[in-house]
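Right, chain A next:
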Amino acid sequence: MALLEVENLHIAVGSGGKLLPVVQGVSFCVDENETLGIVGESGCGKSLTSLAIMGLLGDSTVRITGGSIRFDGMDLLTLSAPERRAIMGNRMAMIFQEPMTSLNPVYRIGDQIAESIRQHQQISRSAARDRAVELLTLVRIPNPSERVDSFPHQMSGGQRQRVMIAMALSCDPKLLIADEPTTALDVTVQKEVLELMADLQDRMGTAIVLISHDLGVIAETCDKVAVMYRGKIAEAAATADLFAELAHPYTRGLLNSIPVVDRDVEWLEAIPGRVPTLEETLTGCAFHPRCALATDFCASRAPETSQFKPNHSVQCHFAGGSTT
Partner candidate 1 sequence: MSDPLLRLVGLHTHFQTKGSGLFGKKKVIKAVNGVSFDIAPGEVLSLVGESGCGKSTVGRTLTHLEKATSGQAFFEGNDFLALTPSEFRPLRRDIQMIFQDPFASLNPRLKIEQTLAEPLFIHGLCKTWDEARVQIAATLELVGLDPKVMARHPHEFSGGQRQRIGIARVMILKPKLVIADEAVSALDVSIQAQVLNLIKKLQRDSGVSMLFISHDLGVVRHISDRVAVMFEGQIVEIGDKTQIFEAPQHEYTRKLLGSIPRISLGREVA
Partner candidate 2 sequence: MTIKSWMKSALAVGALMTLTTGAYADGMLRYATVGEPPSLDQQVITSDLATTIAHHMFEGLYTFNGANAPVPLLASGETVSEDGKTIVISLREGVQFHNGQAMTSADVLASLQRWGEFGSRGSLIFDHVESVEASGEYEITLNLKEPFGPWKNLMAFINGGPAIYPASVATGATKEPISPENYIGTGPYKFNAWEANRYIELVRFDDYASPDGEADGYGGARVADFDTLRFIPVSDVGTRIAGVRAGDYDYAESIPGDLFAELDADAGVKTMLNGGPIFGLVFLNSSDGPLKENFALRRAIQTAIDKKPALQVAIGPEGLWRANGSFAPEGSVWNTPEGTENFSKGDAEAAKAMAAEAGYDGEPIKFMVSTNYPFHYDSAIVYTKQLAQAGFNIDLQVYDWATLIEKRAQPDQWDLFFTHHGFVPDPILISVMNDNYPGWWATPEKKALKDRFTASSDPAERQAIWAELQALIYEQVPTMKTGDVYTYNIASPKLKGLGEQTLIWPSFWNVSK
């Protein structure tokens, strides 16, 4: 049994009295010591999925409307709030996109890390502080015993993201969810942070769900990839398998849209059109208005998930393989 199993997850957003589906039947699983990358453009539902796993869909307008999330044998969606909190920040932790705003500006970073530790462990104030220094050392903050008393605004973006990682790792979580952890960072810093995460994973065996819009980041860091488009997983496979043979026209389009540094391309093969808004209701395959291969059939019937290759699933009428 995998550490995290998400099955047929549905999430909807309330808007003007209506419930608009945002995530529609997403399933995946993550094992220990494994990194799953979820990639997609803005509005595809990847962030909501991560928040749902973490249990942070606090806003009353967003609601899980179906499916299950199993973590370490527990059905998270049936747990009581205190039970859920006992897991959050403890066995499951999360880091966010905006290192600039994700730390409370009025508290010292050491205190913020210690708060997380003392929430879940019976440990003295000074011991928590020592542990915070230890964690800062772990995430390679220079002068950790001094920096522990810094306020967030006294640190750079990259350092703050390291603090976030330290905080997330404070209780040795089994699962780390990273929602666009490097998007706000410069490439050089991004590289350091990603390397740090990979390094820590090697040491601690933590499972990671990495959410990003950047295919490059996903390709370099993840063991397996799920590509999301408009609330559904268009294609999922082990990273090597996926890039070996792209099965979904969206994934191919996405890849062709990226200007690369290694060679010159005269014209990019852009995907035409744009991602439909939530209010726009679509029948059939969500991608069909932008898909070069689309037929009338695509517009009328939504594709089921099919196995394109072993461990390589895809939602497209034109991808080969057996329907499950």
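How were these picked? Simply put, all candidates are chains of the complex that A comes from, given by their letters.
As a working rule, contacts are C-beta pairs under 8 Å (C-beta built on N, C-alpha and C of every residue); 3 or more make two chains touch, one makes a residue touch a chain; residues count from 1.
Just so you know, these numbers come straight off a predicted model, no measurement behind them.
Undergrad: In the complex, what candidate makes contact with chain A, out of 1 or 2?
TA: Contact with chain A is made by candidate 1.
Undergrad: For chain A, which residues are in contact with candidate 1 within the complex?
TA: Residues 41-42, 186-188, 190-191, 194, 213-217, 219-221, 240, 243-246, 252-262, 264-265, 267-272, 274-275.
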